[in-house]
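Just one protein chain is left out here, and the rest sit where they should.
Labels run A, B and C following the written order; every chain starts at residue 1.
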Amino acid sequence: VTAGIIGATGYAGAELVRLLSGHPGISRLVTASTSQEGQPIDSIYPNFLPGEGSSSRFGMLESPEAAIAASDVVFGALPSGAADPYAKTCLDRGISYIDLSADFRFGGDEKTYAAWYGKGWKYPELRGRSVYGLPELNREKIRAAGSPVIIGNPGCYPTAVTLAALPALARNIHSGAAIIADAVSGVTGAGKDLARMYHFPECADSVTAYKVGAHRHSPEIERNLSGAAGRTTTVIFTPHLGPYNRGILATVYIPLAQAAKDAEQFRKLYGEFYAAEPFVRVLPQGLCAATNRVRQSNYCDISVHLSADGSTLIAIGAIDNMVKGAAGQAVQNMNIAAGFDETAGLTALPAVF
Amino acid sequence: VTAGIIGATGYAGAELVRLLSGHPGISRLVTASTSQEGQPIDSIYPNFLPGEGSSSRFGMLESPEAAIAASDVVFGALPSGAADPYAKTCLDRGISYIDLSADFRFGGDEKTYAAWYGKGWKYPELRGRSVYGLPELNREKIRAAGSPVIIGNPGCYPTAVTLAALPALARNIHSGAAIIADAVSGVTGAGKDLARMYHFPECADSVTAYKVGAHRHSPEIERNLSGAAGRTTTVIFTPHLGPYNRGILATVYIPLAQAAKDAEQFRKLYGEFYAAEPFVRVLPQGLCAATNRVRQSNYCDISVHLSADGSTLIAIGAIDNMVKGAAGQAVQNMNIAAGFDETAGLTALPAVF
Amino acid sequence: VTAGIIGATGYAGAELVRLLSGHPGISRLVTASTSQEGQPIDSIYPNFLPGEGSSSRFGMLESPEAAIAASDVVFGALPSGAADPYAKTCLDRGISYIDLSADFRFGGDEKTYAAWYGKGWKYPELRGRSVYGLPELNREKIRAAGSPVIIGNPGCYPTAVTLAALPALARNIHSGAAIIADAVSGVTGAGKDLARMYHFPECADSVTAYKVGAHRHSPEIERNLSGAAGRTTTVIFTPHLGPYNRGILATVYIPLAQAAKDAEQFRKLYGEFYAAEPFVRVLPQGLCAATNRVRQSNYCDISVHLSADGSTLIAIGAIDNMVKGAAGQAVQNMNIAAGFDETAGLTALPAVF
Partner (left out) sequence: VTAGIIGATGYAGAELVRLLSGHPGISRLVTASTSQEGQPIDSIYPNFLPGEGSSSRFGMLESPEAAIAASDVVFGALPSGAADPYAKTCLDRGISYIDLSADFRFGGDEKTYAAWYGKGWKYPELRGRSVYGLPELNREKIRAAGSPVIIGNPGCYPTAVTLAALPALARNIHSGAAIIADAVSGVTGAGKDLARMYHFPECADSVTAYKVGAHRHSPEIERNLSGAAGRTTTVIFTPHLGPYNRGILATVYIPLAQAAKDAEQFRKLYGEFYAAEPFVRVLPQGLCAATNRVRQSNYCDISVHLSADGSTLIAIGAIDNMVKGAAGQAVQNMNIAAGFDETAGLTALPAVF
């Protein structure tokens, strides 16, 4: 199988290059860029250079069109708003398109998308052929969608928050009151574009909130949790920026329908809910989720706690925003859609440091 | 005025040394240690060494008793549970004792103290002569307490959370529902004792929660906010550890009695509430509180936001946990109690990096 | 093939667990500990926990003896001074022992070893059956040693410094004057033991030198470079500690026999010298070696420069101290000795962050 990556020079694209290079079912990678066509990717990311005794695993960056023409499956890692033409071309060619932008995260709800992303879609009708790619929520739909398909890969925060809250909502232990999702992300979440906020001296050694009450991952989170609960559910989501590279920690406060005395029953509920999941780990009592335990892996760790007054379940989710929050989840989606083992290319153990 | 510091070799003690060395009203510092008596403090903290052309500003570490005997005011920066005898000796000598441990944070409520700190007090009666030293909450009581007095310096998290929530509670815009306080601290908050969790390789480049639902700053926070609200108020407090040295960021979610459309009115309310405060800064619209703007200063920055649905005020407080969260606030308390200008020794501007 | 890891709970041991878990030729890992026998390794390193839908890849920690008995090859990742009995048992059982401590780095030179490591060897005769495992220096000896063999895995600093200097020495462009090797390591190099110097607040956000003129990697470096040069060569080696987790950057100053005008000829010489190496990358002009380009990989990146006056070659080597500086190189050695492809288990691309 040949896989194409459009937008390979962005951070999520480069992470796709890293992960797919180790995928046992991918024999060839075609990397593409809308702006740096003709350059080798290892001149942009010299971490990808070959050893002296080897030759580069990668050819020159192609145009998106050339990559699509040469591939059996295509990943799109472009800024939001650019995916439609590439997705369409893929479907027309009979191959699947896995999109890492927000363009296919909203099903047919163009209104919500446009409200948060500033404009509508070029080919709205493509949404009828797309599926939202959070496997723990939607695996059967992904599997059933057939091929070719468009998969809208979830946002990084929505992945962490949804996985942390999902069992509680699906099992109806939530009171229905507003859920608070307080999350902190490493700086890679902001991507490759330079900005003062991400200039080392101004974010190192410090933590801050940003876009409070107004982050565009909010509607995706709320849609996911409302769907899981089977009723409209308010989620108050606050993102923070932490002085490290990889990882999101989402601390999610879920008011309980009935006050409880002990978190253990909920830990058990979470364990049972995720019993078949290859990439979710419900941590044993005594451990709190930490981003360094999932580093460079596709795991989502969840620790389950109770507030001191017993009123509120506190579920804390940790992911690597570049892996389970982006490229790794895209590979997982491809594995499901293409019939590979779901963990193919994603079996490397996380290192604690 | 001669100031004594008991526990000068701990982190809060060393920060007191740093701040009091620049205090215009303190002519002499006497440092003391319960375990390293007889050593010069600059052999333990070589950052305090003098230039070649100067002599050390500090003598040998004294015993606590000797420090008390030589001082006009004494700071205690010992682990919780050790303060009573020193506080008593100070009062007996007619000098004030400013305690940075938890021992005098609970007024006469020995039961709560003992429940969280493992044992009761040696001289419970000292609480009748003590005052809780959060100036923004209690300035008049501190001032009125007369001399000598015992001041219980607040915990670091309670300082950040209380200041972020106080105006909303005091002005009755809170619905009464549970408040959520989600906070992240730098690693200096854990102090000088070695532990695996604070070994650089295991906390660098990562964020985690800890003591979820069970941190001993919880009762202090709940007591402060209940007092401000004039009714029992539940606070769900979750501490996190961030990969940086100084600073606490507390994101506090306060359900509103009436849903609102715009944060500006609340920003104004906060500004008015704190209008006379020298160390609180209510940030203008567009800025989120960040720990690097208060670094090494006694400021508490607060940014005021509204959830997207208008139901919840989100007040974010940032302090330097070693300054406003510990040594700086202790100096501020001394200034108030001793009649110095409240900002004496605390006027250095924060550096952004 | 079953691989055993003695000392699996230390940092190098845990890194061996991570790497060997992905090795295509290793069907089973047996982990052992001298102190935590009977515990599962994922209770000590929860990053190794399985997903909910999987079972642990690891059994309980065994005793060293049990691990040896069950294995076809054994890795020792213990503090220096402990290897001899395990190495002997392995040889007696007819299996190879790859040692990550200093115990087999000095060939038969017990005097030098004892001078730096405080005591001599229990079974000095084992050195006759050992080989020094720096493949780029010693590949043929490793290959020729036959099986079973003891491989002394190099130190982290000696790996970086030797690889940076080797071509210049082997090709006789060095004047013979003292070489200076100035290196900085991340904190994982200090291992798992707690110490004030590695307490996060005391090493974060700072850089320092340590053990100047007295680091015990010095004799190993000097031995390697003298051997390569074919004459006694003085190396002045200064280690530094940097505020990050992984990576060594070694800046090596090699006085030239003849002053030069352009680094390009030396870059070419280095490229040719390492032309067949799978894990060395001689960087193109314009790039300086950086530790984040080799992160979590077995690569050694080398950039080649010239001092402004043309007198001195400046070769800068970057490795991940936990991989090429420890566990990865041990796997590479096993691959060579056991006849696996030399890159087996080591093909994951480095991520830039």
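Operating definition for what follows: a residue touches a chain if its C-beta (ideal position, glycine included) is under 8 Å from a C-beta of that chain, and two chains touch if they have at least 3 such contacts.
Just so it is clear, the structure is predicted and the values come from calculations on it, not from any experiment.
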| item | value |
| --- | --- |
| Of C:A144, C:V212, C:A257 or C:A275, the one touching the omitted chain in the full complex | C:V212 |
| Of B:A195, B:A259 or B:A348, the residue in touch with the unshown chain | B:A348 |
| Touch with the omitted chain, as defined above, among A:A195, A:A257 or A:A275 | A:A195 |
| In chain A, positions touching the absent partner | 11, 187-188, 192, 194-196, 198-201, 203-205, 243-245 |
| Residue ranges of chain B at the interface with the undisplayed chain | 11, 14-15, 17-18, 21-22, 45-54, 188, 204-205, 245-246, 271, 274-283, 287, 292-297, 299, 322, 347-353 |
| Residues belonging to chain C that touch the chain removed from view | 177-178, 180, 182, 184, 201-210, 212-214, 218, 234, 236, 238, 240, 242-247, 249, 251, 253, 255, 263, 288-292, 295, 303, 305-309, 311-312, 314, 316, 318, 352-353 |
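In this text, only the chains that are shown with their structure count from here on.
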| item | value |
| --- | --- |
| CA centroid of chain B to CA centroid of chain C, Å | 46 |
| Centroid spacing, where centroids are CA-atom means, of chain A and chain C in whole angstrom | 35 |
| Contacts with two or more other chains, residues of chain C listed in rising order | 11, 188, 204-205, 245 |
